[in-house]
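Please read the structure below before turning to the comments.
Apart from one protein chain that is not included, each protein chain of the complex appears where it belongs.
And then chain A:
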Amino acid sequence: MMLLASGHHPVHHGFLSPTGVEIAFLLVAAVTFGAAVLTVTTKQLVHAALWLVVALGGIAVEYLLLTAEFIAWVQVLIYVGSVVVLLLFGLMLTKAPIGRSPDADSGNKWAALLVALAAAGSLLWVVVDAFRTTWINLDGPGQGSTKVSGSILFRHWVLPFEALSVLLLAALVGAIVMSRKSGDTSGAPGDAPRDKEQR
């Protein structure tokens, strides 16, 4: 597979002669990674959500550079448009402090850093070792245009797609049931007595 993918593209490749797409990809990757690091390290909770917007938007740009156009716009719509708004509402409803909150990180911060660095090191080593000589051929017609994605999705992936819509419906109904006021016992029996004895 590797030979096949790199074989029909006889142009010489190299790390030292990057193409324009590669340079753009690396620049956006640096921004994305920086925003992701700030998301998990910033002390201000609302800023974490806003840095998450930058990281997810950067990933959408990477999808565009990888010619997966439809996925990029879905990413912008769903992640940047709705998931981050949901997270901001969650922060608001749990009365997150606006300023710096010194207890944003827990006590096992250094153990977490160790685990993350070990994971990054080992995974990077494996990935670099495995795909050192592999190039993606981005020439030719785009592989992720809306037309291609739509026809593939509704021709070969119809059943998972419909199952997924049922899953979304179930998840939303579950979320509504779970977030109802606990005084109303008809939706979630067994919840109310526990609430009474806690308050």
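Things worth noting here:
Keep this in mind: contacts are C-beta pairs under 8 Å (C-beta built on N, C-alpha and C of every residue); 3 or more make two chains touch, one makes a residue touch a chain; residues count from 1.
Simple rule for what comes next: contacts and distances are computed from a predicted model.
The listed choices are "Electron transfer flavoprotein subunit beta", "NADH-quinone oxidoreductase subunit K", "Nucleoside ABC transporter membrane protein" or "Branched-chain amino acid transport system ATP-binding protein"; the UniProt protein name belonging to the chain that is not shown reads "NADH-quinone oxidoreductase subunit K". The missing chain lies against chain A, touching residues 1, 5, 13, 15, 19, 21-22, 25-26, 29, 32-33, 36-37, 39-40, 45, 48-49, 52, 55-56, 59, 62-63, 65-68, 70-71, 74-75, 78-79, 82-83, 86-87, 89-91, 93-94, 96, 103-109, 111-113, 115-117, 119-120, 123-124, 127-128, 131-132, 134-138, 143-144, 148-149, 152-153, 156-157, 160-161, 164, 167-168, 171-172, 174-176, 178-179, 182, 190, 194-195, 197-198.
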